[in-house]
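Other chains of the complex are left out, but the ones given are in their true place.
As written, the chain order gives the labels A and B, with residue 1 at the start of each chain.
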Amino acid sequence: MRLPYVLLDHAAEIDIGLIGVPWDGGTTNRAGTRHGPKQIREMSALTRNVHHVTGVRPYELANCADLGDVNANPVDLQDSLAEIEQFYRSVSAKGIVPLSVGGDHLLSLPVMRGICNGRVIGMVQIDAHTDTNAHSFGKHKYTHATVFRRAIEEGLLDPRRIVQIGIRGSLYDADDMDWGRDQGIRIITIEEFHDLGLSEVVRIAREIVRGDPTYLSFDIDALDPAYAPGTGTPEVGGLTTIEAQHLLRGLRGLDLIGADVVEVSPPFDMSGNTAIVAATMIFEILCLLTEQLKGRKR
Amino acid sequence: MRLPYVLLDHAAEIDIGLIGVPWDGGTTNRAGTRHGPKQIREMSALTRNVHHVTGVRPYELANCADLGDVNANPVDLQDSLAEIEQFYRSVSAKGIVPLSVGGDHLLSLPVMRGICNGRVIGMVQIDAHTDTNAHSFGKHKYTHATVFRRAIEEGLLDPRRIVQIGIRGSLYDADDMDWGRDQGIRIITIEEFHDLGLSEVVRIAREIVRGDPTYLSFDIDALDPAYAPGTGTPEVGGLTTIEAQHLLRGLRGLDLIGADVVEVSPPFDMSGNTAIVAATMIFEILCLLTEQLKGRKR
């Protein structure tokens, strides 16, 4: 993005901070998302200043800055969770709304730990997978497939204020989605997405999260692999980029306290198009965040 | 797929056999589908156990096995046709329903020779091309572009019980499709597919093949090259993967005596996504075959 680079320690008066989390320590299959932030930053040179539909000018509306990359490492998972959480505690303490660029989906957990400050928040999750498994490989509690089960258990997320959109793909067990549904999560599979239509999906999502503090999590594998091949667990039959853009634009005015775009894996993104798609979605979300901030400031 | 590997000679009590046909001896342009079975097997690790829409559990409903690869070779076409036919005669003799992974489309001919046992069968063919040319290069009778003309001439297929869906692309001659239509084949071009809508196409297809023995042939080039670039004769303007999935799910309950997924060409599939798409379609078809088998067993 066309953002000034600011060290967190020197960040003052920043409204929205773009933060890279070059870490794939929670990835159970094809690694590589640790290189996501770098490639997305590079490709973001193709985005410009004004949203062509909403007319939002994010860099004028708010004080945006690139806060650089969090210090995480691939060889010690708990250490990285702690490092990320600590970084986001500081971000939160400075009143900065974080827009994170992954890295794998497990990063949402330490981010939420860092910014919730005792609040139990809602979430709009655009994703192919629910990421609410009990564990991975039968024993590991912290992976990108268990992240939101952990966040619910830790009291960070209110499951009745979670909507998951774009879910699909064959299941390990017939009851894979039962736990989430039992908790109260509203799961909108890709089939239901097409049955309901985009407007109705937007209406449902807004109804679920309402005006309370909400996190927006965008897993790039929500998109069909034709649009976003560069990811670790591609799932056939997903959203088009246009559908995703309209979905995001439908979230204007929500109380978003943070957002992330995750699971872009450059080693599997030979044309670089997945990073371009991710940069476009980040721009859409940045416009959401700044517009809402402006509304709040008034 | 998550299947045990069983040698055909030792196969007992197998209901459905996944069979690789690593052979592109009938390919007239860009070769490479001989590597298809290997890559699709590899990518099939991304599929799981339960169909997320129909709830079918193929590995519980039926005794499924991977019967390995047929012994074919690229340097002697007639010899390979004979080898493949012989293999499928044995498969058929053991009462196994074959789900074949190509390889180029010519393989459907020896497969049908091996499993028809005197029956004249119907076919649902999802494809960009009719593959009913009289010959290729003006003289060659056995290629992937002539396969179903040969199968009709040999009395294996009943043309009035064939429906071809997704046909498109410029023609060699204005009468390219006349022979097929004269025989009674129902050709649904991609334009007609969009005009009729998916439900009506499904209705027509079911009406044509009815409850009699039917073969399902899925040429990966039926899909748009954006979704499945790794094929030898890509044809712009095709099906999306979601359309193909809904089409397949519309075939539940037919009397399918065999199926194939053909023309995946790894050397032209740089991201590996075509193989993932193929594995997903194979899983969809496997669920069709097992569900129907269970129905029949009752």
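Everything that follows uses one rule, which is that contacts are C-beta pairs under 8 Å (C-beta built on N, C-alpha and C of every residue); 3 or more make two chains touch, one makes a residue touch a chain.
Keep in mind that what you see is a predicted model, and the values were worked out from it rather than measured.
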| item | value |
| --- | --- |
| With 2 copies placed, total copies in this complex | 6 |
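As a working rule, only the chains that are shown with their structure count from here on.
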| item | value |
| --- | --- |
| Separation of chain A from chain B, taking each centre as the mean of its C-alpha atoms, in whole Å | 39 |
| Chain A to chain B touching residues, read off their complex | 29, 168-174, 176, 189-191, 194, 224-226, 229-230, 233-234, 236-237, 268, 270 |
| Of all residues in chain B, those that touch chain A in their complex | 46-53, 55, 57, 224, 226-227, 240-242, 245, 270-273, 276-277, 280, 283 |
